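The complex is shown incomplete by one protein chain, all other protein chains being positioned as in the whole.
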Amino acid sequence: MGKTLRIALAVAGKDLRVELRSRTAFVSAVTLAALILLIFNFARDTAVVSREALVPSVLWVTLAFVGVTVLNRSFTMERENGALDGLLLAPVSRSAVFLGKYLANLAFVVVVELVTVLLVVLFFGADLRGTLGALLATVFLASAGFVAVGTVFAAMTARTRFAELMLPLLLLPFLVPPVIAGVQVTTRLLAGRPVSEIAGWLQILGLYDVVFFTLCLLVFPSLMDE
Amino acid sequence: MPFSSPSEPALLEASDLERRFGAARVLRGVSLTVRAGECHLVAGPNGAGKSTLLRLLAGLARPSAGMVLLEGRVLTGRPPRTRLPVPAAEPALRRHIGLLSHQSQLYDDLTAGENLAFAARLHGLDRPEERARSGLAGVGLAERADTQVRRLSRGMIQRVAFARAMLHEPRLLLLDEPFTGMDPLSSDTVRERLGGLLAAGCALVLVTHDVLEAWALASHAHVMVHGAWIRSGPRGPSMDGFLHDYREVVRG
Partner (left out) sequence: MSTLAASAAQRTIRRGLVITGLGLAAMAGVYVLALCFTPIERFQGLPQKIFYVHVPAAWSALLAFSLVGIASALYLWLRDPRLDWFAESCAEAGLVFSLVMLTTGPLWGKPIWGTYWTWDARLTFTLLLFFLFLGYRALRGAMHDPGDRARYSAVVGIMGLVLVPFVHLTVYLFNTLHPKPIVLKPDSPSLPWEMLRTLLVSLAGFTVLLFGYVTTHYGLARRAQEQGEEGGHGD
């Protein structure tokens, strides 16, 4: 158990070091988020629709698309020089490799999401007094599950020709429950509703995370055999 | 060049390996026995299945039929007359194998030192940075430890990859075209290191087009055509003889 965690942290550390070294992925992801928000702003009739009313929808749509885009890079770095073989040849369990990839992806996605939330607050004038913490917690809770699914799918689609299309095609259906829950929670938080109203949705998110993380952990090893 | 006695148990035993890709049979009934201190040269035309064989021996791929035993334990494959699939080999077995493939298995954005340190961590070695540095020194690249891989020359990348494959002191080293595209200095370095490994009891399976480069090291020479051995066994004394037969066989 300790060994698995140690290996996972080594893999995650390597992933993050590669990201930090090149930095292009992070900058591109954040720029993408900003651009999507820009388009959303112009994609409304300003007389009819206020900025604030759109916040929940805009936030979660942006998170969904940026999240999917970010996950793609996870296994492209392994394919470049056949580095994945290096991971698979090592005397470590496949689950440890998955855990490491997952942790790195989660960290990366979470940071990009944090910036996205702040951009939404800035561009759409959301009033998050007192609820910013709760909103961020919800966003992270929603990410934990879909990042697991995304890690597995990214490993698969990295080998296909149109990975940039295949990954969203496969992954977006899995975003439906987190997005529905996320928007419901965000709307209520912005309206200052009591916690009791959102507890149910948070439980759904938590259940989703636990179920899919476990499933992905179990399924990943069979993917890696040739 | 040390030859191990036949009474010693084999380090690697591959029996009747089959590998299909769709309808095509890439490997057809290939068997191989490798003992400590032996160097098996595997030659053959392109697309013969040599790289596939290496991946099977490394435990990266499962054969459609047949089995690979490492030190008597099942690395991959299915024992005959069993229906259920064999569970994947315990990770610990992989400790004894190193693979140097066509691709470098390195991360371009990291330095040579960082790449090796990561490999050391994966293998659970102590003091990874130290191991990385000494690994690089062993291939004459100590001063490049802090250079990003993308800035290294082709030959240097091969040497770093070689250091990576050997870092955990595997008992079986599998090499796929190790001399391709290498400058003479790099080739000599690698050949020297390989000789040292053999003397220390390591076993090598070396796939190459370039028989000349590897001939001196080899104890056994095999030729694969269309996924099957055309010639397999201990190396004869004459390289010209071997090459002559090789060309005949491949042409015919």
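Chains: A and B, in written order; residue numbering restarts at 1 for each.
As a working rule, a contact is a pair of C-beta atoms (placed from the backbone, for glycine too) under 8 Å apart; a residue touches a chain by one contact, two chains touch by 3 or more.
Remember, it's a predicted structure, so these values are computed and weren't measured experimentally.
Student: Among A:20, A:114 or A:176, exactly one should touch the missing chain; which is it?
Tutor: Result: among the candidates, A:176 touches the missing chain.
Student: Using the document's contact rule, name the residues of subunit A that touch the chain not shown here.
Tutor: Spelled out for subunit A, the touching residues are 149, 152-153, 156-157, 159-162, 166, 169-170, 172-174, 176-177, 180-181, 184, 204, 207-208, 211-212, 215-216, 219, 222-223, 225-226.
Student: Considering the entire assembly, which residues of subunit B contact the chain that has been omitted?
Tutor: Residues touching the hidden chain, for subunit B, are 19-23, 25, 61-64, 84-85.
FYI, only the chains that are shown with their structure count from here on.
Student: Could you please state the distance in Å, as a whole number, between where the Cα atoms of subunit A are centred and where those of subunit B are centred?
Tutor: Measuring from centre to centre gives 39 Å for this pair.
Student: Once bound in the complex, which stretches of subunit B touch subunit A?
Tutor: 55, 58-62, 88, 91-95, 97-99, 101-110, 114, 118-119, 121-124, 148, 164
Student: Using the touch definition from the top, list the residues of subunit A that touch subunit B in their complex.
Tutor: 3, 7, 10-11, 14, 17-18, 21-22, 77, 80-83, 85-94, 221, 225-226
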